[in-house]
Structures are given as C-alpha cells and as structure tokens.
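Shown here: the complex without one of its protein chains, the others still in place.
Showing subunit A:
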Amino acid sequence: MSAKTSLLKVILLGDGGVGKSSLMNRYVTNKFDTHLFHTIGVEFLNKDLEVDGHMVTLQIWDTAGQERFRSLRTPFYRGSDCCLLTFSVDDSQSFLNMGNWKKEFVYYADVKEPEKFPFVVLGNKVDVAERQVSAEDARQWCLENGNYPYYETSAKDATNVAGAFEEAVRRVLSMEERTDHLIPTDTVSLHRKPRSASCCS
C-alpha cells in the first residue's frame, strides 16, 4: 500500500447550472470563473491529497446535467466510489430532481447495494440571498434517503467546498476499510464470473 496511491472516483451529478463545474474548479484550482463553458458529456480532473495519512488521488468526474446529454454521461457512472448529488439552494426544481439523479446513478452505475453506497449531498450557491430551499428541507431529504451527509457550499466564495470533497474521500475510505476487513484476500479475482460480468459494455 505504501507505494500505491489509491484512486478514488467521485462523480458530481445534478441539474445543469447548479454549479458542479464551478465546484470542481474551486476545489482543484481554487478559482471561480463566471465564464465557464457549459459542460458537454463527461470530463474529469485529478487531485492528489492526503487524508488521515492516506495518499489519495481523487478523480473528480463532472457531468453535463441536461437531459440531452444523458447517453454521453451514463456509461461513466460505473466504477464510481462516491456520488456527490448537487442542487442549488436558489433553485427548488434542482432540489426536487435529486431523487431522479440518485435513481439514474444507481441504475447506470450498477450499484449492488444502493443503501450502502456513499452519497454526499451538496446544496450550492449559499452565497445567494434569495433561497428557495431551506437547510432544514435539505437535511430532511438526506435523512430520509439514507442518512447522507449534507454540505451547504458556495463555489463562488469557497464555503465548505474542500470540506465536502474531503468528506467524500473519508466516506469512501471508511467503506474500503470495512471491505478490506471483510475480504482479507483477493478471492474476488479468483472467481471468473463476477469479473467478466462486471466488465464493460
């Protein structure tokens, strides 16, 4: 484990315009650019970081939220270690759509045990004065859907951005420790079937 760095794939999902790309940019380059291009399809950025003594490469996947890009983004849900469900606190519709995003993810990522999969919920644009979604409503939703951690962020003024991503990493690592504990040897690879079944296409 010492030479190896673990590669964690974290995917940002949510309606177009909620600030996914801005959040990724803020986190990786610590910049906020109001003239960001619209995301088309799927892009990712890597960030190396040390969390609780672990060297981790965080691979942050940014997706295009618009409906018409669905066929381009869904093939890449598979293999995600964590999903960041994102809405904008000034857009109630984006909040209402979270359930659909979760469903789309679980379906296409082929998650075996959805209830155990680490989701983190981000309510972005908290710097905006006129909120349409209250923190309470958001927390309530998180509690009901699987007790997900909830972060109120602002890509614009950097509020909570790093914290949210680090939480995602922590969630994944704690999951992995459990699985490492459960399956001490790599017996998985000895079984052909699950491997080839989990193969692409």
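The rule we apply is simple: a residue touches a chain if its C-beta (ideal position, glycine included) is under 8 Å from a C-beta of that chain, and two chains touch if they have at least 3 such contacts; residues count from 1.
Just so we're on the same page, contacts and distances are computed from a predicted model.
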Assign the chain not included in the display its UniProt protein name, restricting the answer to "Hermansky-Pudlak syndrome 3 protein", "tRNA (guanine(10)-N(2))-methyltransferase", "General transcription factor IIH subunit 3" or "Protein transport protein SEC23". "Hermansky-Pudlak syndrome 3 protein"
For subunit A, enumerate the residues touching the unshown chain of the complex. 3-5, 7, 9, 28-29, 37, 40-46, 57, 59, 61-62, 68-69, 71-72, 75-76, 78-79, 81, 188-189, 194-196, 198-201
